[in-house]
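Once you've had a glance at the structure underneath, I'll fire off some questions.
Every protein chain but one is kept in place in this view of the complex.
Chain nomenclature is as follows: A and B, assigned in order of appearance, with residue numbering initiated at 1 for each chain independently.
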Amino acid sequence: MQSIVHVVLAGLSAGMFIWLVASGLTLIFGVLGVLNFAHGSFYMLGAYVSFTLVKVLAPHFYLALLFGPLAVCLAGLVVERFFLRPVYRLELPYQLLLTFAFVLIFDNVVKLVWGGGALAPPAGLGPLRGSVSILGRNFPVYSLFVIAVGPLVALALWAVLERTWIGRIVRAASSDREMASALGVRVPALFTGVFVFGTWLGGVGGALAVPYVGLLTPGMGESIIIEAFIVAVIGGLGSLKGAFVGALVIGILSAFGTRFFPTFDMFLTFILMAAVLLVRPRGLFGAAR
Amino acid sequence: MTGPVLLETRKLSNHFGSICTARDLDLSFEEGVLTSIIGPNGAGKSTLINLVTGHLPVQAGRVTFRGRDVTRLPVHQRVRLGICRSFQIVNVFPQLTVLQNVLIPTLARLGRTRRAFARVSAETQARQEAEAVLERVGLSAERDLAAAALSHGDKHLLEVGVALAARPTLLFLDEPTAGMNPLERSRLLESIRKLAAEGRTTFVVVEHDMDVVFSLSERVVVLHRGELLCDGSPERVRGDARVREVYLGEEVADLPGGSQPGKGP
Partner (left out) sequence: MGKKVSTAAWLLVAVALCLVPHVADRFVTYLSMRVMMLGIFALGYNLLLGRTGLLSFGHGAFYAAGAYGLGLFSLHVSPHPLLGIAVGVAAAALVALAVGFLSVRSSEVYFSMLTLAFGMMVFALVWNLREVTGGDDGLIGIARAPIRLGPARIPIAREGQYYYLVLSLFALAVWVAARVRASPFGLVLAGIRENPTRTEFAGIPVRSYRLAVFVLSGMFAGLSGALEVLLESGARPSMAHWTHSAEPILVSLLGGLHTLTGPLVGSLLFVAMREIIMRFTENWMLAFGVVLLVIILGFRGGVVGSLAEAMRRRQAARRAP
């Protein structure tokens, strides 16, 4: 029993990082119609930049948490405004390829600046260090913090989208771009705003990951984007609800896999994805497009 | 001249969100009877075509073709059975030539499309038949032009041509003369009349232009808000009070006498 509870908790915390990345991905796809392959790279940038800021701003971890994602969304601003915007009028494959080009660029810029090896964040960052005893075994307090952050973000997103005027504009633009533009919404500015916000979410995920993962590697971007894609397929691309549920499911499934079926842990998620594709191609909460 | 029933719908219904786009439609289309479908905007004319051709999944009701239930049959299989359609907004292959546009359905009909090592240039039968289709719609001269380079009216002719090339038994034309000038319109209508007389294809035309409707068809179906309002010969429809009400009487009353000999039920 104890093992199962701990595995579920570990899965939930891992799933929250995937949720943070998947939420940004979903928002960007839902509003702009672009699948941002580079989203995992923004997560990775968030982690690496925050890591450096932590070392520089030594005891003030939360400053790093604040400024790291801001730096990342600056990169997002540059990408959207100067590179993505000119290609909206092109066919879909070109937009995908553009974001893919940025994966190559960001991944290798990281290798250039921080080196290709793994970086170890200093242990015990911030006031949430140490562990708490759950059912007789220790569980890190920080992981509990992460498990709490995820739903808070979900709630905040829901509140903004459903209850505020800007949320209404975002929802309108995502379902009918031309109409929104005809009604006076400045669509290009809105797109930039949503993209920047989405990358900020990814950057926050990366920054939060610094105390959580044992090592930072240049491969962390690519592994999380694949997990985010699997979440999108399972939950339904374009659905935030689907992304949240999907992320939790994948997180817990992976955790069970790592604990009980070590060699094949990743295949559980792929098999689940294949199963969802066969039975319900648009995902659990996806819209039939 | 009526023939056997080709297509029947039974209680066909569809809704899009809270809007009902088709309500309990019971229709049957007989071979050889040129039918028009009319109705104000939003009446559900295109929806009906989408449902019977398989473009839109049926939510309730049944569609049968020659007695066979085709409600759940995928689009390409319905085409093989003989149900085809043209689109209201020109929907051709823009970068391909006019001939190539018509070749694709022709090759499909002849079952030649699986050949990966034959040369298209050597498919003489397909080319001959494709050229014949172009001649029938009057686009022979434009055979090597890219479809995107055609004039607006010619694009619509191509649109009908591509649909005809599949040699359908039942062909639904969705507003084929939309945006055409009078000369192009009469050219197309003449073609449709000739083709209908040949007897191989039964036409069902969705139209807004009442001249077209009443001079061309033997039978008129009137839809309104997804429901069947009236169904019968042009004279009967023109005289129907509800139809006049829906169209505010003006267009329907102003029509020429009509010379249709066909008497529908």
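Here, a residue touches a chain if its C-beta (ideal position, glycine included) is under 8 Å from a C-beta of that chain, and two chains touch if they have at least 3 such contacts.
Note that the coordinates shown come from a computational prediction; the quantities given were computed from them, not determined experimentally.
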item: Contact partner of the left-out chain, one of B:V79, B:V98 or B:V243; value: B:V79
item: Sole residue of B:R72, B:R115, B:H152 or B:K194 that reaches the chain not shown, by the stated touch rule; value: B:R115
item: Option from B:T64, B:Q100 or B:S186 whose C-beta touches the chain left out; value: B:Q100
item: Contact partner of the left-out chain, one of A:V170, A:V233 or A:A255; value: A:V233
item: For chain A, the residues touching the chain missing from this view; value: 29, 35, 37, 83, 86-87, 90-94, 96-98, 100-105, 107-109, 111-112, 222, 226, 229-230, 232-233, 237, 263-264, 266-267, 270, 273-274, 277-278, 281, 289
item: Touch residues of chain B, complete complex, unshown partner; value: 53, 55, 74-77, 79-80, 84-85, 87, 91-96, 100, 103-105, 107-109, 112-121, 123, 126, 162-163, 165-166
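Quick note on the criterion: only the chains that are shown with their structure count from here on.
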item: Separation of chain A from chain B, taking each centre as the mean of its C-alpha atoms, in whole Å; value: 49
